[in-house]
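Read the structure below first, then the notes.
Shown here: the complex without one of its protein chains, the others still in place.
Chain nomenclature is as follows: A and B, assigned in order of appearance, with residue numbering initiated at 1 for each chain independently.
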Amino acid sequence: MIPLALFVVLGPVAGFLLLAGLPVLRRSGLAAGVVSSAVALATLVAAIVLLVGVEPGAAPVIAQIDWLPHQGEAFARLGVRVDGTSAVMGAVVALIASAVQVYSLGYMASEGRPSIGRYFAWQSLFLFSMQTLVFAPDLLQAFLGWELVGLCSYLLIGFYYQKPSAAKAAVKAFWVTKFADMGLLTGLVLMRWQVGSFAWEAVQPGWTATAIALLVFLGAMGKSAQFPLHVWLPDAMEGPTPVSALLHAATMVAAGVYLVVRTWPLFEASGVALHVVAWVGAITVVVAGLTAMVQDDIKKVLAYSTCSQLGYMVAALGAGSPVAGLFHLTNHAFFKALLFLAAGAAIHAVHSNSIWEMGGLWRSLKGASLLFLVGAAALIGLPGFSGFFSKDFALEALAESHLWGPFALALGGVALTGFYVGRVVVVAFFRRPAKERGRLHTPLVMTVPMTVLAVLAVVGGLLGGPIAGWLGGAYHFHVTPEGLTATVLALGGLGLATWIYGYEGGRRLVVLAAPAGAFIRSGLLDRFYETAWRQGLLVVAHAAGWFDRYVVDGVMNLVAWSVLEGSERTRRIQTGRIPDYVLAVVVAFVVLAAWGAVSGMSGCGSTP
Amino acid sequence: MTPPLTWFLLLSAALFSVGTYGLLTRRNAIAILLSIEIMANAVNINLVAFSRCLGDLAGQVFTLFAISLTVAEVVIGLAIVVLLYRDRDDVRADLADRMRG
Partner (left out) sequence: MNVALFVVVAAVLLAASISVVAGRELVRSVLWLAVALASTAVLFVLLHAEFIAAVQILLYTGGIITLMLFGVMLTARITGVRIAVGSAGRVRGGLVAVGVFATLAWGILASQGTIVAHEPLDPESTTRLLGAAFLTDYLLPMEVLSLLLLAVMVGAIVLARRRDPS
């Protein structure tokens, strides 16, 4: 079991080193992709075997080495921890990563050869980083993996670094998540200081637990794009679409959710922290859902949708149900990756991101459209599709814990989801296209991974029982009032969108809603951050500049000035004329001899 | 009988002072070397006088060493003076101020 886990973690890094260390391979284009994909598929097999081998409810198996020994005691540990949670997440990550990498072989084929090598090297590095995080035995290793995936995210968002907007988006993602990571880091320090280790099981209930949990959650908010730190995720869509599917929809952004599940004892020890988590998640559901309704870029719609769905997971965690969180995480990974890949196929075919320029794809791009519809159905939560089960489970958890505020918000979010998905589907796939186009083609290498994901998006609901088992919980599907309400709301939203965007009559409603859309679209939050950040930085920078210029430099200048002035004066003593030196010697002799005679130590009078 | 030790010491002190005066006032490098010889000579008188007075041979041994060292010093000093002369056509020590800071 341990060797398998080690392979799952370390296999990708071998792939990365191979690509990074062999320029010939890296520059060879698709061969690099094949190597990277093969490694990913191998780790997928290992991860599945590992998952099947984990007994539900069994104690975690940990293999670790001491790291940074300090006074006979390890400062931290490096290793793998295999239990239900990490095995499920590891398998999901490996699966999505494999699908995305295989898909990328087709999607990225038109890039330059060195670019392809670079792309796959980073993909491998990402897979390694993510599995490091997933299988971390304590919080410090998790933090290392956490930062590494952040780095990969930065690199992959900025993949088209020649494009200013992509470079800017990469920096923005880095800044925002790094801000959140300061919280996580502070939490780590606090934990080490107060608890004395990085093991999350060791935390006792109390204010320390609350503080650490909230700080860890701050980090999770950044990574999982929770309101109000979600602003980086839509911009992250500047990266290649498969990257969006893997990092910014399925796995990396879910790392925040996973971290909370992983450090569950920490949150269980603090009721306050759980309430905060529930509210943040629910608010994110609604805010991101509203924003998704007015986006024109298909990837941005999906990005805000991701925020919103992550909100469901977070809210479910806040309701005290890590099973629901991880269940929805798994299903969301399947259908959102599928949606992104299918959208990518559409973008690949149409060469545009705007839903208004697509239109009529159902006719010209049958296969990808069908796959997109499957993903959309799962996202809305149509009965029978995977999203239906997990979202209902999350709502149920909220209702059971009597968090009615977040519950209401989450329920409203279901209607919003129905609306924005319906809008995209109608506009991009069924409207009359702006210009006629022939049949478009999707390469097989792209279709196969999507099909696998589509199957999983349909049957994902069946995974609820096993996942609950692995996490030591229970899940049985049953019809609930919340579930029925949610389904009705989702269908209502879908119907409204169809009516508005499918028929001319609905156009008037859009006009009515325009001011609200303009407000949301204006990016007020972005501007607020920018201003606050810039002004704050300016104030600090001015203060630091003043201090540096007048205090630090002043001291330096004073030192330099006294040395210069002192030497300028003392150098006059050195005339270079020998008689002057002789005079100095003789005078010194006289003075010393006189002094010795006065103090009675002249030596003249001593007798043996 | 031999004059008392103090006389020799006072004579030596006087010679040493005379040498010091020459050292300070002379401008020709060779004249300065001459003044140093006088000072060294004064020291030698001191050493021999003490050797006689204390009945100790060490004073004479040291005098021999001192004479040898003085000769060595004069050799090197003259070599430097010759070098200085070749370089500047002048042996006035107070004009040699190239080491001025």
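By our rule, a contact is a pair of C-beta atoms (placed from the backbone, for glycine too) under 8 Å apart; a residue touches a chain by one contact, two chains touch by 3 or more.
If you're wondering where the values come from, they're calculated on a predicted model, not measured in any experiment.
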Inset, instruction - By the contact definition given up top, give the residues of chain A that touch the hidden chain. - result: 579, 583, 586-587, 589-590, 593-594, 597, 602, 604-607
Legend entry - On chain B, residues whose C-beta touches the chain left out of the figure: 1-3, 5-11, 13-22, 24-31, 33-35, 37-38, 41, 44-45, 48-49, 51-57, 60-61, 63-65, 67-72, 74-76, 78-83, 85-86, 91, 94
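The rule we apply is simple: only the chains that are shown with their structure count from here on.
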Legend entry - Approximate Å spacing (C-alpha centroids) for the pair chain A, chain B: 88
Legend entry - Complex interface listing, chain A residues touching chain B: 570-579, 582-583, 586
Legend entry - Sites on chain B touched by chain A in the complex: 20, 23-24, 27, 32, 93-101
